[in-house]
Structure formats: C-alpha cells, structure tokens
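Every protein chain but one is kept in place in this view of the complex.
== chain A ==
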C-alpha cells in the first residue's frame, strides 16, 4: 500500500504546479518517514493508541490502517485518523507548545494561514511561517498563573474564615431563634390575658358611656343638631373600636414602630403620587393606542410627535419627550414607577405579609386607627428601637411591668370603671402587643435569613445583608445578594431583579423579575462569580435588552480544587484548552 501511495505521489507531482511543491514535499516525506510525521497533532499520551497497524475510529464506526493516519483524507467521520491535518471537519489537533501550555485546537485551524499554536505547529504547509512565541507566552502565562494562585491562596484563607464564621454564627442564630420562639409563646399568652381584661374594661366603659348618653339624651332632648351629630360620631368610633380584633391590633402596633412608620409615610404617600402619575401616563398611552387602533388618525399630534410615535414602535422609546435620541429614559422611569409598588411587596415580604390583609380593609377603619393613635403617648415608639439594638434588653424591662399587669388581670374589676386602671391596662396591652410584633418580626427575619442557601459550606453567609456597588458611565449598579439588584441614575432607580438564588453549582447569582421593559422581558441579572480576595463588583453589561450580566469577585469561589489545578498548570502538568485567564 505504502509503495503504491508513494508512486501515486510521484505521478501526481508531474502534473502539479510548483506552488504545490511544499505540500508534496511534505507528503513525500510522510510516506518515507511515517512514524515521525504521522504522529503530528497527537499528544504523547495518545500516541500509543495509534501505534498498531490497524487503528479503530474512536466512535467505533470503522478501522483504518496506519498509513492512512494523517494522510490528509478523512476516513473516520469523528476525525480519529486525521489529528494532524484539516481533512476531518470534526477533528482536533494537539500542539505541544513547549514552554507554554499544551493545547488542542480544532482541525479547521490546521494550515489555514493563521498561527494558532504558539509553537506554530498548526501551520506547516509553508504558506506562512509562524514564529515560536511559546517562551514569551509561557512567561506571561506563568506570571498570570502565579498572580492568580496568590489570589486563590489569599481568597482561600478568607474563605476558610468565612466558612468558620458562618458555621458559628448560624449555630448561634439558630439557638437565638429557638429562645425567641419560646419567648414569643409566653408573650402571646400575656397579650391574650391583657386583651381579655382590656375588652372587659372597654365593654364596661362602653356600657357606662351608653348609660351616660342615655341620661344625657333624656336631659337635653331639645338640644341643637350639632350635639346629636357629635354623639353619633362618638358612637361610630366606639363601634369600630369594639369590633377590633387581634389581627387588627397586630397591624396597628406594627405601624407604630418608628422605622416602620417612616417607610409607610415615605413610600406609601410617594406611591400614591406615583400611582396618580402612572395612571395619567397609562391613560395617555391607551388614548394614543386607541386612536391608532380605531383609525381615527393622530390628528392631535404634531408632525414631530407623529415621527416619534412611529419611531417608538421599533425602539420602545417613549415618543413624548424632548430628548433627541435617548428616549428610553422616560420609559424606564415609568417602568420603575409601575414596579415600585411591586417592590414594596417583594422587598420586604415579611413586613408586607401583615399588610396584605389590609388591602381588604376599608378606609374607614384606617381612619379609626389614626384617630386612636393620637391618644397614645410615644414611649412605646421609642422603646421599639431597642428591639433592633439589643434583642433582650427590653424583655427585662417589660417583665416587671407584666407582673403588675398580671395582678391587674387577676383582680376583678368593678363598675364604675376606674379610669386610671383602664388606661394602664390599655397602655400595657399596647406595649405588650408591640413587643410581640417586634419579636415576631425578629423571628421572621431570622427564619428568613436561616432559610437562605449560603452555599455548600456557608461560604456566602458573609454576603447576607451586604450590597456591592459599581459606577459605570452614568449608571451606578448596586447588587445586594439574597435581596435585589438595582441600576441607579441620579435619583431614579431601576430594579434589575429580585434575588432568585444561585445557579449552575454556585457559579452564578441570579436576580429575576426586575422592572419590566417596554416590548421586552422583565429585567434580570446574572452575576458571574469569580475567585477574588475581596468581594468586588467588577463589570456590568447588558448584552440583550434588559438582560444584564455582571461579574463579582468573592473568596467564596476560591476553591481548593481549582487552586490545585492552577498549580498543576503552573508546573505544566495539565493542559487546559479553555484558558480562563
């Protein structure tokens, strides 16, 4: 066979142009010195596979004889027989890259006129000459590897500490949680006792009041309309007060907490404004839309507005703004406004869960609550702050108060109602309820935290409650793991998504259901995690509209096994085609 091949080569040569000479020279050499040339593109380890006279295609489809190895004709569809040529579309070429790192490249790169291997071994047909750049590349690679290894080592230390810290802290918080839960149970009983007492007092009060009113009414039957109106108002209020149940009170207490009410006041009143704005916006939009739909023409639009409107179909930009090209901003604002409302629910689901029930309540009762609040003193509001600074401090203070309360509960009360005692009971009840709510909030917060997936060894625990920012051009990106991610520009904030967990074996963080894009999806963010000694947001990009990607370095990704691979690579033991550096 070999002889025949050789002869064919010779014959062919007679007909070929000089330009082919180099190829031919090679082919001729290939025939005469098969071993040295035939192993082109094969790694040392794999050479054994090709050292028999009959070789199997790796996919098992057929066999070929040794002289067909690297004979520039594809016999195995999987490329087994042509590791050193471009003949098979699906083959791989191995370059030794001595001094750098060994690599496998696609067969399609062999003799394509472009130097791919740093040792130039992929270009051997003489069309171009590739200089050997492996030494230089190797030096750069080693330096980078060394740097990376040192980062890995530093990161690994931090990671160890983080994991340890997480272990301890999680255990502590778990026990704290169980303590809190026991206290909650106790406190619940107390509150219930106070509630019974309070209701009894209030019932008595109510009866007295009615009695008084009856007497009053009888005495002043011919009084002015003013007086009767006032009476009925009082009556209405009383009725509302009486009908209050425990859930209502929980809610009431919650709204009293200083932090809470700040959020409430701030956001909800803002929200109402925004809602109005949004309503207006939607109406304009739909008005425009229906104009188009019914074919009654854009008669009210100026020429420019019409131009913008038509342009906006392709771009999704809001046509009604004065900016030249960048029209998306306005649209983003309205998108944001729309979802601020959702954010409330998503961002603080624990707090909001109590509020949800509110939605069904009518405004009347809301007014009644406000009215009641006015009568309260603000001490409780102050003390609730302590809940967040010292978990158990307030409990001691409450305890002795509770003692007097339990006395009060035990003591049967008589009519007429002792007003000072009644006020005291009410106050105590209020306080206890408030504490209970704070305690429950704390429990829920802890539970929520402990439910999170902090990684296989808790290595992401230290990221809880933290946010990382990066300024890029006009935007600031803020990523808060386990919570949310936003894009800020000046005062406007766009949600890029709510926490959606880790993906792909803790290589990515995912944030989903951010603000909706016009004509597009809800915004989302995928954060690629890399090993780094500090936690740092490195890059944010938007490759598809409203689908963001970012890169965050964290010690959590500095893994021992990766370090080992890097060290092996540094010592030239492992080939890595996908150089991640």
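Odds and ends about this structure:
Keep this in mind: a residue touches a chain if its C-beta (ideal position, glycine included) is under 8 Å from a C-beta of that chain, and two chains touch if they have at least 3 such contacts; residues count from 1.
The definition used in the following text is that contacts and distances are computed from a predicted model.
Missing chain, UniProt protein name, picked from "MMS19 nucleotide excision repair protein", "N-acetyltransferase", "SAC3/GANP/Nin1/mts3/eIF-3 p25 family protein" or "Probable glucan 1,3-alpha-glucosidase": "Probable glucan 1,3-alpha-glucosidase".
Taking the complete complex into account, A:545 is the one of A:96, A:449, A:478 or A:545 that touches the chain left out.
Of the options A:38, A:70 or A:86, the residue whose C-beta touches the omitted chain is A:86. Along chain A, the points of touch with the absent chain fall at residues 4, 8, 11-12, 14-17, 19-20, 59, 61, 71-75, 77-78, 86-90, 106, 108-109, 112-114, 127, 268-269, 272, 275, 278-279, 282, 285-286, 289, 292, 295, 297-299, 301, 303-311, 313-316, 324-325, 338, 341, 358-359, 361, 363, 366, 517-521, 543-545, 547.
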